[in-house]
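With one protein chain removed, the remaining protein chains of the complex are shown where they sit.
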Amino acid sequence: MPQLEFLIKCGVYGLMGLGIIAAVGAVLLPNLFHAGLALAFVLVTIAGIFMSVGAEFLGMVQILLYVGGVMTLIIYTIMLTGRLGAKDVRAQNRQGIFAAIAAGFFVCWIGPLILKTGAWPQRESDSAPPLLSVEDLGMSLMTEYVFPFEVLGVLLFAVLIGAIVIARQDRPS
Amino acid sequence: MTTVESLSHFAPEIVLLVGAVGVLFSDLVFRDKRLIGYSALGVIVVSLILIKALSVSEPLSLFGDFFLLDKLTQLFRVAALAIVGIAILLSLVYSPLSKLYMGEYYALLLFSAFGLILMSAATNLLMIFLAIEFVSLISYVLVGFLKADKFSKEASLKYLLFGSVCSAFMLYGMSLLYGLTGTLKVTEMSTALASAQQPSLVLTALVMIFAGLGFKISMAPFHMWAPDVYEGAPTPVTAFLTVGPKALGFVVLIRVLSGAFTPFFDNWTPLILVLSMITMTVGNVIALSQTNIKRLIAYSSIAQAGYILMGIATFTDLGIQAVLVYAVVYAFTNLGLFVVVVATSEKVGSDEIKDYAGLARRSPLLAGSMLVFFLSLAGIPPLAGFIGKYLVFAAVIKEGYYVLAVVAALNSVVAAAYYFKVIKTVYLQPPRDEDALPCPWPLRIALGITLAGTILLGVMPNDLIEFVQSILPLS
Amino acid sequence: MDQMFVNIKAALVGLSDKVFPDWVGVLVSIAVSIVAIALLGPLIMMYLTLIERKVVARMQNRIGPNRVGKYGLLQPLADGVKMLIKEDIVPRNADKVLHLLAPILIVAPALLVFAVLPFGRNMTAVDLNVGILFFAAISSIGTIGIFMAAWGSNNKFSVLGGMRSVAQMISYEIPMVMSVVPVLLAVGSLSTNAIVEAQADWHWFVFTPWGFLGCVIFFLCGVAECNRSPFDLAEAESEIIAGFHTEYSGMKFALFYMAEFMSAFTISGMTTTLFLGGWQGPLLPSWLWFFLKTYGLIFIMLWFRATLPRLRVDQLMALAWKFLLPLSLVNIVATCIWHFLSDEAFFTPAAFLVPLALLVFSYWGLMKLNQPYMPEKRVYPLVD
Partner (left out) sequence: MIIPLEHVLLFSLILFAIGMVGVLTRRNAIGILISIELLLNAVNVNLVCFSRVSEDPMAGQMFAFFVIALAAAAAAVGLAIVVAIYRTRNTVQTDEIQLLKW
C-alpha cells in the first residue's frame, strides 16, 4: 500500500529531524541536565530508526542499555557533581567557531563521497533481503560469535572492578 | 576450527584469565600484600611455559575467525606477557600505590596482558575494536589508580576523553569499510576494496582508522595525550603504556594495512611518510626542553614511534621486519629505562632530571644501565637499538625515500643531544647527598632481563631476525 | 463471548473498508487499538484506587468510601474532578520544563507497556516478536522521568527520594529480567503471545519448580519496581515527605498516581502472562481469565501493603543483590536441568525433583549466608 509506505517514510524522516534537533540540544544546551535528557531523546529516535530498518532487537537493546543504563549513569553523575539550580557556569569554551568549521569541513568532505558512491554491495533487489530474527541473532551469538561474546564478558568484569576501585571512597581506617 | 577444539591451543590465555581472577580473590586471603604480586608473576610464568610447550608451526585460526594464531601472534604473545611481567616487577617496588587495592591492581594488569594478546591475534574488525577497547579501558583505570594523587586522576581523565574520541573516529572508519566491503574480515576485504568505485571513500575510512590506531601508538597529531598521561600515571603503568599498547598497535596496523589496504598502497604511503616525519620531529624537538624524566621519555617514545612508522611507510618485507624487530628492541630498552626511574624515584622521591645528578656515584649499577639504555635508544652499535635503526634505514633507503632518511638522521642527532644531557647530569654533576641507592631484587631481575635483551639482541640479532623473516608473508 | 472485543474491532474495520480505500482500514485498526488502550489505562487506574481503599479498609476493620454512588462506586469520578479543579502549584525555583514534562514521561511508558500485554485470545495490541524485551526496555525509561521530577522540583527531599527510587529500580531490574530468562528458555520466543500459547492445557509454568520460584522473584521485583509497599522507601512519608513527587499537586500529582497504579497492573498482568498461563483457562472467556488472575495478584499487592512494614534501605539493597539475584541465576540452571531431563514432556518425576532439590538447597544456603547479624542480648546487671 503506497499510502502507508508514504506515511512510514514521513515518520522516519521526522524521527531523523527530531533526532538532529535533539542532538544539537545535547551539545549546546547550557544546563547539563537538559543536555542529558536531549541525549536520551536522540537515543530513543535512533532506536526508532533501528526498528524501521528491521533491527528490532538492536532497537530494544538500545533503549534498555542506553536509555535505561547509560543515561541513568550519566544523570546520576550530573546530580552527584552539580549543584541544585547552578545556572551561571559557562558551558562552552571559546573554540566554538573553530569547532563549527571543523565539523562543517568534515561533513563537506565525507558527505559528497557518500552520495557519489552507488556501489554499496547491494543485493539483487528482486528478492527482499531476509530480516534477521531474534533467534538468528541469539544463535549466532552463541555459536559463531561466541568468542567475542565471552571476551566481552571478561572485559565487562574487568571494567566493573576498575570502575568500582576508582570511584570508591576510602573510609579512613 | 571450532570453539571446543580451539580451547586446547588457548590454554595459556585461559591460565592467564583464571590466574587474574585468582589474584583478585587472593587479596582476601593474603595478609602480606606482596604475595599477591608474586602470585601474579607466577601466573605470567606458567602462561609463558604453556606458550613454549604449545607452540605450533603453521597458522591456526581459532574460534572461527576471531583468533589467528600465527607466528606473529606467537612472538607478541610472549612479548605482551614479558612486558606485563616486568610491569609487575616494577609495581612490587613502587611505593605510592595504595596497599588497599593490590588484588585489583594486579588482576587488572593480568587482564590487560590478555587484551594485548587479543590485539596481536585479531584479524576481524570486530575483534580489533574489542581488543583495542579492552586494553584502553583497563589502561584508563590503571592510569588513575593512585587514589589520592591529583595528577594521576587528571591523566586518567585526559586519556579517557582522548581515547574515546579517537576510537569513535576509528569506529566510523570501520563502519564505512564494512559498508564498502560487506564483511568484517580484514583478509577478505582487499578484493572487494580493489574494485571499489570510490577510492577516496576507502581512503577516508583508512584515515579514520589511523586516528584510532595512531592514538595507541602515539603518532602525531594524535600524541597530545601521551606526555600528560605518562607523567601522571603510576610509573609501572607508564612503563607498561609506553611499550605494550604501542608495540601491539603496530601489529594491528600491519595486519589492517596488509589485509585490507594493499590495493591502495600508493595512496597511503605518502600519508604515512609525512606523519612519520612529523611524529619524530615533534617528539624530539619538544623533548629537548623537558625537565621531568618521565616526560622526557614520553616525548622520546613519541619520536621512536616515528622511526617505527618509517618501516610501515615502505611496507616491503624488509620494512615490516624492521618494524617488528624495532618494536621488540624498543620494548626491552624502554622498559629498562623505567626500571632505573622507579629505582631512583623510590629513594629520591622525585622524577625531575636535576635530582638524577651524581647518580653514577650513588649507584653505579643504575647509572650504567641507564647509559646502556640511552645509547641503545640513540642507536649506537653494538646495542640492540642499532639493529632496529639499521633495518629501518635500510628499508627506507632501499625504496629510495631519501628525504625521510635524512630527516630521520637529523632527528637521531637531536635525540642524542637530550639523551646525553641526561647522561651528563648522571655522570658529571655532583650528587646532593651521597647515600647509596638500593636496588631491591625485583628490580634487579627486571634490570637483568632488559639489559640482557638490549645487549644480546645487539650482539647477536640473527635469531630474532630469522624468526621475524619466517613470519612473512602474513597469511 | 470469547472473541467479543476482537469481533467489535473487526466490525469497525470492516465498516471503514466499505467507505474508504483499504489503507485507511489499516489506520483504523491501529487507531482502535490505541483508543482502547488509552481508555483502558485510566479506567483501570481509577477503579484500582477504589479497590485499594476498599480492600485496605476491610483489612483494617473499616468500611472505606461508601458515600458517592452505590458502595462508593462513583468515588473515583469524584476524586478525578477534585484533582482537575485543584490549584496547580509550581515552586518558584523549579525547572519549569522538567517539572511539567516529568509526570508525562512517567505515565507514557506505563501506558506503552499495555501494548504487548495479551489481554485475551487474539487480544494483544501489538504482537512484537521482541515483546518481553520491549516490556523491559520501556519500563526502564521510567527512571528518567523520576530523575526529571526529582531534579526539576529543586527540593532536597525530592532529590533524595529520586536517588533512592532510581537506585532501587536499577537494582531490582536485574533479578527481574533474570527471572524471566527461564521462561524464554522454555518457550524459545520473546513474543508474549507465544509464551501464553506455550502454557496451554494447564501447562502453566508456575506448576514447575523453576516457574514457581521465577514467579515469586518476578512478582517481588515488580512490586519493588513500581515503588509499592513494602518497598516504598522512595516516597516514605515519615522520612522524606513524598519523595520525588513532593512538589506536585493537582492533575500532575494524579498522573504520578496513575503511573503507579498502571504499573502495578502491568506487573500483575506480566506475571500472569509469564507464569500463570495468561488468558488460558477453562469455561470462562479468555479475557475474563486474564483479568481474574491479574486482579488476584493485585489483591496480593494490597495485602502486602496492609500487612508488611517498610524495609530499611540496606535491607532493600541486600534483598535484591544478595538474595534475589543469586537465586534467579540458580533458577536459570535449574530450568536447563528441567529442560534436558523432561524430554519435551511437561511433567516427569526426575525433571521435577532434581531442579526442586537444587532450588531448595540454594534457597537454604542463601538464607544461611544472609543471616542477619543479631547483637547479643545486652545484660544490665545493675538494673535489677
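Order as written gives the chain letters A, B and C; numbering starts at 1 within each chain.
By our rule, a contact is a pair of C-beta atoms (placed from the backbone, for glycine too) under 8 Å apart; a residue touches a chain by one contact, two chains touch by 3 or more.
Since the structure is predicted, the reported quantities are computational estimates derived from the model, not experimental observations.
Engineer: Where does the absent chain touch, in terms of which shown chains it meets?
Structural biologist: So, taking every chain into account, the missing one touches A, B.
Engineer: Of B:8, B:95, B:175 or B:191, which residue touches the hidden chain?
Structural biologist: Considering all chains, including the one not shown, the answer is B:175.
Engineer: Among B:48, B:155 or B:359, exactly one should touch the missing chain; which is it?
Structural biologist: B:155
Engineer: Using the touch definition from the top, which of B:100, B:165 or B:207 touches the missing chain?
Structural biologist: In the complete complex, the chain left out is touched by residue B:165.
Engineer: Could you please point out the subunit A residues that touch the chain left off the display?
Structural biologist: Considering the whole complex, subunit A reaches the absent chain at 5, 8-9, 12-13, 16, 19-20, 23-24, 26-28, 32, 35-36, 39, 42-43, 46, 49-50, 52-55, 57-58, 61-62, 65-66, 69-70, 73-74, 76-78, 80-81, 89-93, 95-96, 98-100, 102-104, 106-107, 110-111, 114-115, 120-123, 129-130, 132, 136-137, 140-141, 144-145, 148, 152, 155-156, 159-160, 162-164, 166-167, 169.
Engineer: Take the complete complex as the reference. Which residues in subunit B touch the chain that isn't displayed?
Structural biologist: The missing chain touches subunit B at positions 125-126, 129-130, 133, 137, 140-141, 144, 148, 150-151, 153-158, 160-161, 164-165, 168-169, 171-172, 174-176, 178-179, 182-184, 227-228, 231-232, 286, 289.
Just so we're on the same page, only the chains that are shown with their structure count from here on.
Engineer: How far is the middle of subunit A from the middle of subunit C, if each middle is the mean of its Cα atoms, in Å?
Structural biologist: 28
Engineer: Can you pull out the residues of subunit C that are in contact with at least two other chains?
Structural biologist: Nothing qualifies.
Engineer: Quick check: what residues of subunit B touch more than one other chain, meaning two or more?
Structural biologist: There are none in subunit B.
Engineer: Could you list, by residue number, the parts of subunit B that touch subunit A in their complex?
Structural biologist: Result: residues 3, 6, 17, 20, 24, 62-64, 66-67, 98, 100-101, 104, 107-108, 111, 114-115, 118, 126-127, 130-131, 133-134, 137-138, 140-142, 144-145, 147, 156, 179-182, 192, 196-198, 200-201, 204 of subunit B touch subunit A.
Engineer: Report the residues of subunit A in contact with subunit C in the complex, numbered from low to high.
Structural biologist: Subunit A reaches subunit C through residues 1, 3-4, 31, 33-34, 37, 40, 56-57, 60-61, 63-64, 67-69, 71-72, 75-76, 79, 84-85, 133-135.
Engineer: Help me check something: in the complex, which residues belonging to subunit A touch subunit B?
Structural biologist: Where subunit A meets subunit B, its residues are 109-110, 113-114, 116-121, 144-148, 151-152, 154-155, 158-159, 161-163, 165-166, 170.
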